[in-house]
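First the structure, then my questions, so here it is.
With one protein chain held back, the other chains of the complex are shown just where they sit.
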Amino acid sequence: MSDTVKILASDVNVFYDTKQALHDINIDIMDRQVTAFIGPSGCGKSTFLRCFNRMNDVIPSCRVDGHIMMGDENINDQALDPVFLRARVGMVFQKPNPFPKSIFENVAYGPRIHGLVTNKSEAEDIVVDSLKRSGLWNEVHDRLHDPATGLSGGQQQRLCIARAIAVQPEVLLMDEPCSALDPIATSIIEELINDLKDRFTIIIVTHSMQQAARVSQKTAYFHLGHLIEYGETKDVFTRPADPQTEAYISGKIG
Amino acid sequence: MTAFFTSFTGSLLWLILISAGIYFLSLRRLSGQIQTSQSKPHSLAYYYGRYAVIWAFFPAIIVLIVWTSFTRPLENQFIIQSLSAAYPDLPSSFVDLKIAQIKNISSGLIAAEDDIMRGLADQYGYASDRLSMLRYVTVILVSLIGGMFAISRIKPHFKARVVFEGFLRRVFTFAAIVAILTTIGIIVSLTFEAFRFFTQYHPIDFFFGTHWSPNVALREGVENALDEDVGGSSGSFGMIPVMAGTLLIAFIAMLVAVPIGLFAAIYMAEFASRRVRNYVKPTLEVLAGIPTVVYGFFAALTIGPFIRNLGLFAGLDVSSQSALAAGAVMGIMIIPFISSLSDDVITAVPRSLRDGALGLGSTRGEMITKVVLPAAFPGLVGAFLLAISRAIGETMIVVMAAGVSAQLTANPLDSVTTVTVQIVMLLTGDTEFDSVKTLSAFALGITLFVVTLCLNIAALSMSRRIGGRYE
Partner (left out) sequence: MNNPTDMLTAQQRQDIIRHSLQKRHKTERRLRWAGLTAITIAISFLVILISNIFLNGYTALLQSELQVEMTIPKAELVDENGDLDAARIMTFNWNGLVKKAFRKKFPDVKGMMDKRSLGDLVSDNAGYELRLQIEKNPELMEQNLFWIKTSDDVDMYMKGRLDASLPEKMRRLDDKQIGWVDQLKEVSEIRKVFNTGFFTTADSREPESAGILGAVVGSAMALMVTIILALPLAVMAAIYLEYFARPGRVTDLIEVNINNLAAVPSIVFGLLGLSVFLGFFNMPRSAPLVGGMVLALMTLPTIIIATRASIRAVPTSIRDAALGVGASRMQAALDHVLPQAAPGILTGTIIGIAQALGETAPLIMIGMVAFVVDVPTSITDPATALPVQIFIWSDSAERAFYERSSLAIMVLLVFLISMNLLAVILRRRYEKTW
């Protein structure tokens, strides 16, 4: 665990057409820690997460203002190539979305497109390493060339994590990665997140407060597009400073 | 005037009148019954009327249609008999003409050329008047009996609505079964005629023969000797060159349509803004809505000569009915077909896959070529198969722009013929319905049907494959 700031977002405002989705968000994400974004649905936590790898560019009506600094680069600078950014900021989505290819090809996809591997054996090394790191190796090592769509939901999601870390990003964004999974698969993924935080800065959006409490070091609570509270996870959950946070955590709103 | 009464239309009008009368009679009967028995009817009053109309109208209309469709052949049979009695040595090719003349004389459209014809026409007129009269009387009787029967059954506790709806339901079921009947009709009629062809011409020679020349006169001396063994004196019907021509033209069409259609679809699905989409999509649909005869016209009179002149310029000998011209224009026709099917298939690839690819740092191009297209692949193959099926079955473009003589060649600058061109050639003009030549068209037709059917089924199963894999 380190105390350096990895990403510093200041005065971030997000609009869909004229509707404002996020208001003046200021936050600093710590290097190699797990930061959780929580809040009721529609509060803007996923939208904010997608600002970190410019996935909002895909939505034509969406406009993002403000500075999101990673090192000395502004993520939100239109001159910055999002392709380059996304190689450094990986993402795991709500629904497992393996490509309709083999398990091997799924994991090798990222390194290949970015030119990080030049031959088959380098690709093999990366695939094996990423699968091991994502805890999937033992389950799939004998069927690497089977279609990835044949895996179970939890396995598919871990494959997506393996696929993301194969590119060696600095930051890993996770958008409710367990919402489509059963409790056992969820707990496996939570353990995995815990292992991964030594190497990656992780930001996770979750609708489950217990999950946030279990996996994260820092928690940010969003409500109606505002960042209400941000702090050490244990503080946010035990002594919330804001009455809204308290209401959410105690189940009065949600 | 009586002629109109007893005609089909006249009988139909009478039927409608009678049905209307029955409707009101049944309502009166019902209200009378209600008053005498003092009980409430089971259904709304008009259901009793509708029930009676079913009985008054439908059996009678069925009698009318069936009678009409079966007596026409009988009438012709009658004329042919008296014709052959009057002209014992009339050539068979004149029979149809004479029949038409007799009918026209009897209806007063033309004057009889001689007394024999006048006599025949009078005979025919007398017989057909009698038949019409008989039909008219039968139909009216059936209608009245049906209506009266229905009225006699009307009582307040009679469940008119239930019976009426049961009837409707049966009619609806029949309507749905028409689709099956059509398919059966196609298969049975084509197979029947094709079978008659195969009793006169060996199927193996048809399916694997490499020489196609249905007109005996056109055959050349050398091949003549060979053909005598195979086709007797009636031309040779080896469909390989015809099929090869069909496939060559379809291949050229796909060569034009697949790249243009597919790239257009990719652009529309992945790059175009909504505004561009809103304009381009309907424009391409216009291309799809243009009748094939217009494409044929364009191919025969503009593109064909254009390619020929281009060839002359380049010192090449290009047929003015080259496979290239027909195929290229057919390709243009198929572009919107491929682009809209592919567009559907590409946009059906789930958003989550695109996000996944972009999230890993793919460019849009990489997302499309490495993730979206592979995911859409089965659907795209299905679309291409449908397009091939369409190209093979397309008629007007090739009838107008491709050749008529069958050649076994892969040179797109030569003139080739296709299955559909041959069908049209064999069945237009004055041909007897029973000749081997005519029947061979049906053998080609059933082959065409089977080939396109297989392609359609394959296409369907391909596009189903993509549906199963993702939500």
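Labels for the chains are A and B, by order of writing; each one numbers its residues from 1.
To be clear about the criterion, contacts are C-beta pairs under 8 Å (C-beta built on N, C-alpha and C of every residue); 3 or more make two chains touch, one makes a residue touch a chain.
On a predicted model such as this, the values are computed, not experimentally measured, just so you know.
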Omitted chain - touching chains that are shown:
A, B
Just name the one of B:Ser26, B:Gln407 or B:Thr420 that touches the chain not displayed here.
B:Thr420
Hey, which of B:Ile116, B:Val137 or B:Ile290 is the one touching the hidden chain?
B:Ile290
Of the residues B:Ala85, B:Ala111, B:Ala176 or B:Ala314, I need the one that contacts the missing chain.
B:Ala176
Absent-chain contact - pick from B:Val349, B:Ala441 or B:Met462:
B:Ala441
Residue, one of B:Glu193, B:Asp355 or B:Asp414, that touches the chain absent here:
B:Glu193
Since one chain has been left out of the picture, which residues of chain A touch it in the full complex?
81, 83-84, 87-88, 111, 113-117, 122, 125-126, 129-130, 168, 170
Could you pull out which residues of chain B are in touch with the chain that's been left out?
69-70, 72-73, 76, 161, 165, 168-169, 171-173, 175-180, 182-183, 185-186, 189-190, 192-193, 259-264, 266-268, 270-271, 280, 283-284, 286-287, 289-298, 300-302, 332, 335-336, 339, 361, 363-366, 368-369, 386, 389-390, 392-396, 399-400, 420, 423-424, 427-428, 433, 441-442, 445, 448-449, 452-453, 456-457, 460
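Here is the rule we go by: only the chains that are shown with their structure count from here on.
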Between chain A and chain B, what is the separation of their C-alpha centroids in Å?
58
Tell me, which parts of chain A touch chain B in their complex?
53, 55, 58, 60, 83-87, 90-93, 95, 97-101, 109-110, 113-114, 149, 160, 163-164, 167
Write out the stretch or stretches of chain B touching chain A in their complex.
273-274, 350, 352-363, 366, 370-371, 374-375, 469
